[in-house]
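Heads up, the thing below is written out as structure tokens.
Only one protein chain is missing from this complex, and each of the others stays in its spot.
And then chain A:
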Amino acid sequence: MISPTTESDLAEAVAAAAAAGTPLAIRGGGTRAGLGHAVTGEVLETGGLSGIRLHEPGALTLVAAAGTPLEQIEAALAAENQRLPFEPMDHRALYGTNGAPTIGGVVAANVSGPRRIQAGACRDSLIGVRFVDGRGTVLKNGGRVMKNVTGYDLVKLLAGSHGTLGVLTEVAFKLLPAPESSATLCLHGLTDNAAVAAMSAALGSPFDVTGAAHLPGPADGPITLLRIEGFAESVAYRAGQLRELLRKYADEITERDDAAPWTAVRDGQTLGDAVGDVWRVSVRPTDGPEVRRRAGLDHPVYYDWGGGLVWLLMPKGTDLRAALEGLPGHATLVRGDEGTKARLRVFHPEPAPLARIAAGLRAQFDPQGVLNPGRMGG
């Protein structure tokens, strides 16, 4: 295992691996090990590159070394009443892992939770990166300011590249103030179609909904969740308005103010313990119920992102993509055994021209193919 403690040591290690043709398996906290295809290679561990480099609360910006534990970052932000806007998922329950997730791993997997629909994905908050490409060259893109169009946006390219284009050494974010309070309206007993219609109405209202999920499965009946955040007086007002607006969709609407349902939605908890393959399907929100219909109605399922993100637990080895053929969007096999992952592929296959561009980029950034080879398939 290689555990560099400086960026230049890391660059040297990658250069040496490239020269020797030794594949590297990049590891932050090891908590998202199940995400993507397995990588066989010498483990390159980023934990030695750790620490918050800069936090300017008055400028809403944070810069941290890629191996910094997410927990440490969240604590530092909480102390200033701030947070990462995109609500990163904690994969530990789903994968049964127990390491400490790193901020670099969050970025490499572009991990975003329920607030994605309102505040954007991880990639939308990421404003700068430093990384080591597959040649062992230290590179930077973006910076520490919110608005920056100087040259190409490689920041976005690196977000979600799963360590196949470079090893991140430092990441910079735009932050948001943490809200003073939060409320969740719960609509009871809706069908999937009615729930998506209600969520569309809420998300198309001026009341700034920051989470919209529908759980068809609970024992006491389906529940649709709509979250509002902000200053207390404003949350109370908007919750009231939203309740009025949604009256025509549901006879029973209750309200709660805890975060528990959102943690469950964020982390795939309602699916986590059961056996089977976990799929995450991104579609146009109103197509959500169609995804479920095609998958088969008796599988555990729930919707996030107003219906646009469908989480499904399918019997091992089911080719869900075949069932979804023709529906615009993409399906990711987020949990499955290596055999299934190899057969069905984890990431949705891209049309030939895009696959060619992706392969071209990979060849440019990692000509020897030593960075997480095979992680994204191909």
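By definition in this document, contacts are C-beta pairs under 8 Å (C-beta built on N, C-alpha and C of every residue); 3 or more make two chains touch, one makes a residue touch a chain; residues count from 1.
FYI, contacts and distances are computed from a predicted model.
Undergrad: Quick one: find the hidden chain's UniProt protein name among "Pyruvate dehydrogenase E1 component beta subunit", "Xylose transport system permease protein XylH", "FAD-binding protein" or "Recombination protein RecR".
TA: Missing chain, per its UniProt entry: "FAD-binding protein".
Undergrad: Which residue from A:G51, A:G96 or A:G204 sits in contact with the chain not drawn here?
TA: Looking across A:G51, A:G96 or A:G204, the contact with the absent chain belongs to A:G204.
Undergrad: Given the contact definition stated above, which residue among A:I2, A:I103, A:A213 or A:V283 touches the chain not shown here?
TA: A:V283
Undergrad: Based on the whole complex, identify which of A:P23, A:G48 or A:G143 touches the chain you can't see.
TA: A:G143
Undergrad: Under the stated touch rule, tell me which residues of chain A contact the chain that is not displayed.
TA: On the side of chain A, residues 56-61, 80-81, 110, 112, 116-117, 120-121, 123-124, 133, 137-141, 143-157, 159-161, 165, 176-180, 197, 200, 203-206, 231, 233-234, 237, 282-286, 305, 308-309, 328-330, 332, 347-351, 353-355, 357-358, 360-361, 364-365, 376 touch the unshown chain.
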